[in-house]
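Heads up, one of the protein chains got dropped from this complex, but the rest are sitting where they should.
Chain lettering (A and B) follows the sequence in which the chains are written, and residue indices restart at 1 in each chain.
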Amino acid sequence: MDNTQAVRAKKNSELMRILRQLSKNRLAVVGLIIIVIELIVAILAPYIIPYDYTTMDMASTFATPSLKHLFGCDDMGRDIFSRVLYGARFSISMGVLSIAIATVIGCTVGAVAGFYGGWIDNLLMRFLDIIQAVPGLLMNIVIAAILGPGFINTIIAMAFGYIPGMARMLRAQMLKERGNEYIEAANSINCSKFRIIVHHLIPNCMSPIIVQATMGVAQAITLAAGLSFIGLGIQPPTPEWGAMLSGARQFIRQAPHLIFFPGLAIAITVLALNLMGDGLRDALDPKLKN
Amino acid sequence: MDKVTKFLSVKDLVVEYASDGETVHAVNGVSLEVERGKTLGLVGETGAGKTTIAKAILRILPDVGCKIRKGEVYLDGEDILKLHENEMRKIRGNKISMIFQDPMTALNPVQRIGEQIAEVVKLHNDEHVNPEDRAKEMLEIVGIPAERYYEYPHQFSGGMKQRVVIAIALACNPDLLLADEPTTALDVTIQAQVLDLIGDLRKKYNTSMLLITHDLGVVAQVCDNVAVIYAGNIIEYGTKEQIFDHPSHPYTKGLFGAIPDMNEDEEWLHPIEGLPPDPTNLPAGCAFAPRCNYACEVCMKEAIEVAKTTDGHDCRCCRLAEIAREEE
Partner (left out) sequence: MEPVIQVDHLKKYFSTPRGMLHAVDDVSFTIEKGKTLGVVGESGCGKSTLGRTIIHLHEATAGKISLEGEDVTKLSRKALREAREKMQIIFQDPYSSLDPRKTIRSTITEPLKVSGKMSKAEIEIKADDLMELVGIDQRLRLAYPHELDGGRRQRVGIARALALDPKFVVCDEPVSALDVSIQAQVLNLLKLLQESKGLTYMFVTHDMSVVKHISDDICVMYLGQVVEKCESKELFRNPMHPYTKALLSAIPSTNIHNPMKREILYGEITSPINPKPGCRFATRCKFATEACSQPQIQEEVSAGHFVSCCRIKELG
């Protein structure tokens, strides 16, 4: 037809564009690399740790970092380096799973509320209000206390607290997108309500959700560590980072390296996730294209 | 240069944006002039660079990603592009004002409209002018009862909001008004009211105006001179009579030809085939050549100079003689 305008029909899928935009933000790329490394470590942990994370070497209790024990040993003579690496599995998976559950449930609730409006919206929002009325950490503590410590229980306790935030965010996006003409167009070609929500609305509402989820994983990891620290969540000897902090609390004066390394692991993970989340937010916002 | 009559003089303005890693050549060597008390219509389609020129004159282009590469803008003999920001601030709203396109977003929704007018007065005027009184005076001038000083923008209709925007623009009696599509977002009967108002006020205060629009009807009604812009370049320039009676550039002719004629019945319209060029990838030579029925080798390869005529009707086209011959 006309060839004057150079229309870029190159493989310009949305994903490529986002990745390109993201790659311009150096800090975000650093964050992404760190997370990727941590994921690899977490997956390969059983195969790469120099010592089994439960092995106790009573001769090396409180050993300071050395070539033999890179991060030193804890009060039971266990190699901290191995425990930190293995602990990545717990901390990261708890963070990711709790946010994943919260996102799925939250988005479903938010989508239904946002699309149908009226009394359905009202009912669901009031229900979320009740959940949110209890201060966040307290809610998590109460549920964790009811369910008891443990991997699955802690994930459930954490997920519960994140559901309202996700639901409201998706609902807000829904309300905004719902008024667009392409939704009217979908109606006019006989799309079912289900198809409109799933095919058209949700994909267009996902950008802030993705950013929120990424930052949420960071919050969840910190929360998991916090719950373990106070005796809920995961308990020692399981090498979850928070549990490790909890166990090392009493030795902070004489052997600070017991606290330092798990603490550092948490800090780096959270920082990396936040950097990545910030970068994603900028990359997904079409107005910031510069 | 005749400084007395050429109140605003833009010379060889070049503006670039950075977008998505590429350079957008928004304005490519634009020169234009506005005489005191007269109106220049700047006509072009979306993306031609009109708004960029106005923002460049007022120096309100974004700091990030946008650069005025070269050019001079003389306001009453002084190059305002070289002024310090502090001095420029004294000029904005005072000597030069701008009316923006969308009245719905041009006003601050949480500030009373009277205060928005008074704010401009406060910023620029000496102490003996009471901003509130002046604001109320301006409201009456634009046809809004002064009691509405205390109301908020959402309480006004689109047409009335645009009047408030005009009141803000004219509150300090600017010498030059930049109007960026001031009536495009309005209904046609309201547009007529607003154009009338602008016309009256201009006559009263002898304000010069640069009117940006894509609507040739509005140009016919309001402007003294016309500059037609395509892909960041002025391609034709002249008085209203010269442009409307004898459009010379193929693009200008194409524009007139593409409008449905109110007086004739035509089966088919005559669009300009093709699309405007991509501003990040402008063709060598004349930007319009790919769409032009008269284009030749030279048009495609070399930058075209402006062919000046004795009576001031300029055209950036090297094929004028051939076109004239073909039409006979």
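What to note about this one:
Following the convention adopted for this analysis, a residue touches a chain if its C-beta (ideal position, glycine included) is under 8 Å from a C-beta of that chain, and two chains touch if they have at least 3 such contacts.
A quick note: this is a predicted structure, and the numbers were derived from the prediction, not measured.
Only one of B:Leu8, B:Ile91 or B:Val218 touches the absent chain when the whole complex is considered: B:Val218.
Across the entire complex, the residue among B:Gly49, B:Pro103 or B:Gly159 in touch with the chain not shown is B:Gly159. One chain is missing from the display, and on subunit A it is touched by residues 1, 5, 7-9, 12, 14, 180-182, 184-192, 195, 200, 203-204, 286. Touching the omitted chain from subunit B are residues 45-46, 157-160, 187-193, 195-196, 214-218, 220-221, 240-241, 244-245, 254-256, 258-263, 265-266, 268-273, 275-276.
Keep in mind that, in the parts below, only the chains that are shown with their structure count from here on.
Separation between the centroids of subunit A and subunit B, computed from CA atoms only, is 50 Å.
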